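The complex is shown incomplete by one protein chain, all other protein chains being positioned as in the whole.
By letter and in written order, the chains are A, B and C; residue numbering begins at 1 in each of them.
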Amino acid sequence: MPASLTLLLADLQLFPPAASAQAGPIDDLYWFEIIVSAIMTVLIFAAVILFAWKYRRRANVRATQIEGSNVLETTWSIIPFLIMLIMFWWGAKLFFAAQNPPKDAMEVFVTGKQWMWKVQYPDGSHEINALHVPVGQPVKLTMASEDVIHSFSIPAFRVRHDVVPGHYDSLWFTATKPGRYRLYCTEYCGNAHASMSGWVEVLNDRDYANWAGGGSHGSLAEQGQQLFEQNGCSTCHLLDQQGRCPILRGVYNKPVQLDDGRTVIADDSYIRESILDPNAKVVSGFQPNIMPNFKGQLSEEQVIQLIAFVKSLSPPTPASQQGGQQRPVVIAPKAKAPAKAPAASAPQQ
Amino acid sequence: MATIAHGTPEIAAEEVNYLNVEHGWKSWLFTTDHKRIAFLYLISITAMFFVGGTMAVLFRINLLEPEGIFSSETYNRLFSMHGIVMVFFFLVPSIPATLANFLIPIMIGAKDLAFPRINLLSWYLYVFGAIFTIYAVARGGVDTGWTFYAPYSSTYSNSYVLSAVMGVFVAGFSSILTGLNFIVTVHKMRAPGMTWSRLPLFVWSNYATGLLQVLGTPVLAISLTLIAFERVAHVGIFDPNIGGDPILFQHLFWFYSHPAVYIMILPGMGVISEIVACFSRKRVFGYNFVAFSSMAIAVLSFFVWGHHMFVTGEAMYTSVAFSFLSFMVAVPSAIKVFNWTATMYKGSVSFDTPMLYAFGFIGLFTIGGLTGLFLAALATDVATHGTYFIVAHFHYVMVGGMVMAFLGGLHYWWPKITGRLYPEAWAKFAALIIFIGFNLTFFPQFILGYLGMPRRIHAYPPEFQALNVLSTAGASILGIGYLIPMIYFAWSIRKGPKAPANPWGATGLEWEIQSPPTTYNFDETPIVTKEAYDYGPLEEVVG
Amino acid sequence: MSAFHVPIPKVGTLVAVWATLIVLTGLTSYVSYFELGEWNIVVALLIAVTKASLVAWVFMGVRHSTTLTRLFCVAGLAWLMILILLTYSDYSTRNWTYQAQPWSTNKAAGTSR
Partner (left out) sequence: MLGMWTFLITEVLFFGGMFAAYAVYRNMYPDAFASTSKFMDVVLGGTNTAVLICSSLTMVLAVRAAQLSKRAHLILFLILTMIFGTIFLVIKGFEYHSKWVEHLVPGFDFQYDEPRYQHNAQILFFLYFAMTGMHALHMVIGLGLLTFLLVQAKRRIFNENYFAPVEMIGLYWHFVDIVWIFLFPLLYLIGHRR
């Protein structure tokens, strides 16, 4: 057995690689917590051992009764609390910073289903349980689930987000070190939950260009265009003239006036909802119940392609930079946002 | 009612006590004596602990090999049942339904709980719940994890979710009734002179636990009911296809289940307060603070449930609030740890088995609690959620904390409960084995967790094998460690030396009556004139 | 517990409360026929709270009860509010986003290239 033991130990790893821009800062916090914990643990162990030994029971020595001490109690409530405040503040700061992707983030779509991750790129290529990203480039994942809750996790990047069916979840990171890292599903999702894992490949620019160049299938938007024809969207949504339906050209990321008076930004989630549950938000001036419900007929992957097509109908203007997937800089309601007039609910900064 | 003692001469010679007043199974199954009910509970939860533990051993064996040994179906059922059995059928009722059930009336100078029949009812509910759950196992098990997350549990899983949910639901009511009983008992049944500031800390912490049970459990009940409706009739409440929101289930579930983790630690803290005081021959340092911190934990624990949902897409500002409140709830725990430590200062410390468990508790709970802070901090939670880091965290608090406290308390009050002594040397040996086995099992899991190993997986990447093998090795040591007390306790019930009324020289009403107590505990209602920990003259500390 | 002097409520009081409750029921139904926007629910809930308090205060005898009982009532309500408000806080603030200064792209790019 010793042989196999050494083999095991050779693999022994104690700390994960840090391969994204946010990994470092999170590790710093982690180490801070470890050090605080170590100090506290040692202090308490030391005190327990010291007292237990020094005041061990001896004949004729009686315990000294002590009532307590408010000063001590206050000290050992306040000091830990202050230390905890640091942890809280630090953790929250990093968490906030991880919320919204930078404007120039490259967008990749991820669909989770029992039991695999399907990854789609804007150029139309797709892969299963694998993700290729260029180094140094912020990447935003837009994630949907076909069935139950999954959770997309890349430990080396210290990122993770649940993928809840019914809407888009997102996640972003900037990979900093070329290499292969594991990705997992970390929300229990049924029998083969364990095999819902794969690899992230971080490539340097040249390798990434090579890898990305190979696509022969049309871009995501082109695939979306095909679906647009096949599913009869084009019969109603004529590209340039308005019939019973809104024109989709130029809609993306613009505010849309709804029939109940609300205004929403036509982002990915909004378009997804418009396709899968068109009546949830009806554009003002149009009738509900005309557009058929595509739930159950289109998979989340196909919806992603359609969105890419709709997006391509709104060519980036100087104001909205490349790719078109930017979020408005001002705080804007996410499209899933239920109810509430945005003016009332959007807190400024 | 039952036939009176056709007992052996030996028993006949014995003083009358609650164990030998009546014989026959009827005298047990229809008893309303809180002590007998506590005994029934003790037997049932021990059985459930071994059921849950055996499952743990089985799936730990599976984890020896990266590609797993069992099928994923089997593995998923094992850990789900392990979690369900351990949480709802072992740890939640562990100390409250056994030790506290036995001791609260005695400690406050009462003859029984306020509602003896409800107490018995709660045991029956527990048993029914357990039967439902075992039935689910027998039919093929449940594979949802103990958290029953929708829509997996409500729509997708094809295991026996319904009967397990029913089981937990029923057991939940048993827990509510226990809590209700404690609350009313503590309010209404205290002996004359037993003021709130004289209550033993064990009573305080179980009172706080009672509040948690009463306020939290109904919400669990309703959320499980909704899951059941969804499963049976596809009503759509958590179904994203018709606009239902699975996250809502998590809110309702954790509204109970976070407070539940304090149901699973507060009684343990109470035990430790008693043990530390007794074996240091000292009153607990800062009695008021320790008592008050139990209540603070009970109240604050209801404000933090969202910390289980940081990565679900919970609103960012809500997460921040929950994170902050999670740190708040840690402060009273810290107060307790410091006070126990300070109690030993200038004490007269002896190293009997219960005290060893108390040391174990203080150390392991501190580690478990401190790693809880890693999870309460938003950024590090994102890095560790859903991994073995969480598994390690909660075993440190639940097994390292509560199970240690339970064993400590069991040893401490064993002479009172059974009237017999246990073999001290074996007990010390077992405590040591358990401590070692425990750390070996769960410490490696912290490392695994930060490396990214997800929980609830039957197969894992090969680079994690070394640590997993260590962990399994630890689990088998731990398992043996748990067997030893089983054996000597069983032995001691029949053959152990007779225990005196107060083997430890402790204060407290329970030590002033005979071991084991008579059915009505006290011949006449005691009048309390002293505080709980009256170990001698007092000295004020200034400073 | 109960053998002692319990204040016996006057029939008149009870009937008056009953009448008020009936009137309030009518009122809340009546008001619902008007379009008050967000206020509809506010009014409806205010009336409901008033009715519930009346029932608790008079019919359930809270007005004569001990502080402890009152404390329990308040606790029940407080916990209900915790449950509802904190859950609600999640849903009602999901659309509040925040554009932080993320780990600046330049910095990341700078270190890696």
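Operating definition for what follows: a contact is a pair of C-beta atoms (placed from the backbone, for glycine too) under 8 Å apart; a residue touches a chain by one contact, two chains touch by 3 or more.
A quick note: this is a predicted structure, and the numbers were derived from the prediction, not measured.
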Displayed chains contacted by the hidden chain, counting the whole assembly: A, B, C
Positions on subunit A where the hidden chain makes contact: 260, 277, 279-280, 282, 288-289, 338-339
Absent-chain interface as seen on subunit B, which is shown: 114-115, 176, 180, 183-184, 187-188, 214-219, 221-223, 226, 229, 232-237, 241-245, 248, 251-252, 255
Contact set of subunit C toward the excluded chain (per top definition): 1-3, 6, 8-9, 11, 14-15, 17-18, 21-22, 25-26, 28-29, 32-33, 35, 40-41, 44-45, 47-48, 51-52, 55-56, 58-61, 68-69, 72-73, 75-77, 79-80, 83-84, 87-88, 91-92
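Here is the rule we go by: only the chains that are shown with their structure count from here on.
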Averaged-CA centre spacing for the pair subunit C and subunit A, given as whole angstrom: 35
Length of the line joining the C-alpha centres of subunit B and subunit C, rounded to whole Å: 33
Residues of subunit C whose C-beta touches two or more other chains: 91-92, 94, 96-98
Where subunit B touches two or more other chains at once, by residue number: 247, 313, 316
In the complex, subunit B residues that touch subunit A: 68, 72-73, 76, 143-145, 149, 151-152, 155-157, 240-241, 243-247, 280-283, 285-289, 310-313, 316, 319-320, 323-324, 327, 330-331, 334-335, 337-339, 341-342, 344-351, 359, 362-363, 366-367, 370-371, 373-374, 376-383, 385-387, 447, 450-452, 454-467, 469, 535-543
Complex interface listing, subunit B residues touching subunit C: 187, 215, 219, 247-248, 251-252, 255, 302-303, 305-306, 313-318, 321-322
Touching residues on subunit A, where the partner in the complex is subunit B: 8-9, 11-16, 25-26, 29-30, 33, 36-37, 40-41, 44-45, 47-48, 51-52, 55-58, 61-69, 71-73, 76-77, 80-81, 84-85, 87-88, 90-96, 98-99, 114, 147-149, 151, 153, 155-156, 158-162, 164-167, 169, 182, 184-195, 197, 277, 280, 295-296
